[in-house]
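My questions all concern the structure below.
Right after this comes subunit A.
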Amino acid sequence: MNIFGIVIDPAIVNFVILVIQCIVWIVALLTTFAYIQLVERWTIAKIQVRIGPNRTGPRGLLQPLADAIKALFKEELIPSNADKLVFVLAPMISVVCALMAFAVIPVAPPITLFGVEIPMQIADVNVAILYILAIGSVSVYGTVLAGWSSNNKYSLLGSLRAAAQLISYEVTLGLALVGILMLTSTLSLNGIVNFQALNGWLFLPQILGFCLYIIAAIAETNRLPFDLPEAETELVAGYYTEYSSIKFAFFFMAEYINIITVCALATTLFFGGYLSPFHGVAALSGIPILGWDGIWWFALKVFILIFGFMWIRGTFPRLRYDQLMNFTWKFMLPVALLNILITAALIIGLSWQNGSLALR
Partner candidate 1 sequence: MSQFLWLIPALPLLGATINLLIGRRLPRAVSCWLAVAAMAAAFGAAVGAFLELLALPSDAQVIHQTLYQWVTVGKFSVDVGFWLDPLSAIMILVVTLVGTLIHIYAVGYMEHETDYARFFTQMNLFAFMMLMLVLADNYLLMFLGWEGVGLCSYLLIGFYYNRDNTAVGTDEKFLSPRSSGTKAFVVTRIGDFGFTLGIILMFWTFGSLSFGEVFHGAETMFQIGAPIITIMTLLMFLGATGKSAQLPLFVWLPDAMAGPTPVSALIHAATMVTAGVYMIGRSHVLYELAPATMAVVAVVGVLTAFIAATIALTQRDLKRVLAYSTVSQLGYMMLAMGIGAFSAGIFHLMTHAFFKALLFLSAGAVMHAMNDMVDMRRLGGLRKILPITFWTFLIGALALAGFPLFSGFFSKDEILSSAFTSGNVALWVVGVVTALLTAFYIFRAVSLTFGGKPRWKVGEVVTVQGAVASELDAHAAKGLHPHEAKWVMTLPLILLALGALFAGFLGMPAVLGENRLARFLEPVFQHETPHVSAELEWLLIGISAAAALVGIFIALRFYRGDAKTPARLAAYYPSLYKLLLNKYWIDQIYDALIARPGRWLANAFWLELDGKIINGIADGLGNAFRGFGNSLRSLQTGYMRGYALAMLIGVVVVIALLVMR
Partner candidate 2 sequence: MLTVTHFTVLSAILFSLGALAVLIRRNPLIMFMGIELMLNAVNLAFVAFSRFMENMDGQVFVFIVLTVAAAEVAVGLALVVAIFRARDNVDMDEIDLLKG
Partner candidate 3 sequence: MSGDYFPLFVMLVVSVAFAAIGVGVSALLGPRRPTAIKGQTYESGMPSIGTARRRVWVRYYLVAVVFILFDIEIIFFYPWAVVFRQAPIFLLVEMLAFVTILLVGYIYVWRKGGFDWY
């Protein structure tokens, strides 16, 4: 490439684009986090018939900015008998995991900018679903270490509860997605979206899997009605009782980015990802909105799902911890296996009908 007469190796250009892309992604996620969080406060306020943030900026629109500034400037408190290194590392692990998980989600088909084709996902890897699960399992560290390093009994219990809950629901989460893979035969998210482009959304054939996924996702993100680890009436504030300033903000950030990620993943897996709902309808195809209609459709679907999360938070009461654990181990797990069996039967039935049943 030739810029201002200097010849630059295209590999380096790609690298620079990549770095910029990563930064853009992080900034975008943070902004989304900030405003989703604001919208949630509004929504919950509406549900509970209160007003919600409305002072900072017009209608409270600058509230997130104020929160960010406050987080940066507050005094950090580290308990004197805490393991300081681990104490600082824990929120970093949480937030890095949250950011990393989103990296494989395709938010739109590749777009062309300044003559360079840019994929609208950081990495198109062919083990994407497993990758997200793996990152999810690593993010448990943030929780466990936060509670342990604080040297606070409430934190420890909160973190153990949270970790036990996370790993328990991770099993269901992992199993709930197997049905999708059986249908699409690929782990690549782009592959799954393309599959849906040809065969329609996977929401219908995988309705059971979707329900399991959403329940597990709510639990994985520690949202009501599964927010026991931070049940303030029982455990002060759970594993981040001792956290303050930016480190507290990191946990908060990680939580909301995780919500975005699980909703984005649900969109990709069950609702056709960035595809238009009218995909395949000739009359309606090709109505570009700013030429980037993929992003808008994606954002719309994700936001609808997130709004569902808020709604659930506003309406459901909290479970008891034993109910929570029983629910996943004794109910969700068998149902997830059942879902796999149903999907298998579906595939066998369909291929039998097509006469393409391969017997080995």
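A quick word on the picks: all candidates are chains of the complex that A comes from, given by their letters.
Annotations
FYI, contacts are C-beta pairs under 8 Å (C-beta built on N, C-alpha and C of every residue); 3 or more make two chains touch, one makes a residue touch a chain; residues count from 1.
Just so we're clear, the structure is a prediction, and the values are computed from it rather than from any experiment.
Touch between subunit A and the candidates 1, 2 or 3 in this complex is found for 3 only.
Residues 15, 18-19, 21-23, 25-26, 71-82, 88, 91-92, 95-96, 99-100, 103-104, 122-126, 129-130, 133, 137, 150-157, 160, 163-164, 167-168, 170-171, 174-175, 178-179, 181-182, 185-187, 236, 241-242, 245-247, 249-250, 321-322, 325-326, 329-330, 333, 337, 340, 344, 347-348, 351, 357-360 of subunit A touch candidate 3 in their complex.
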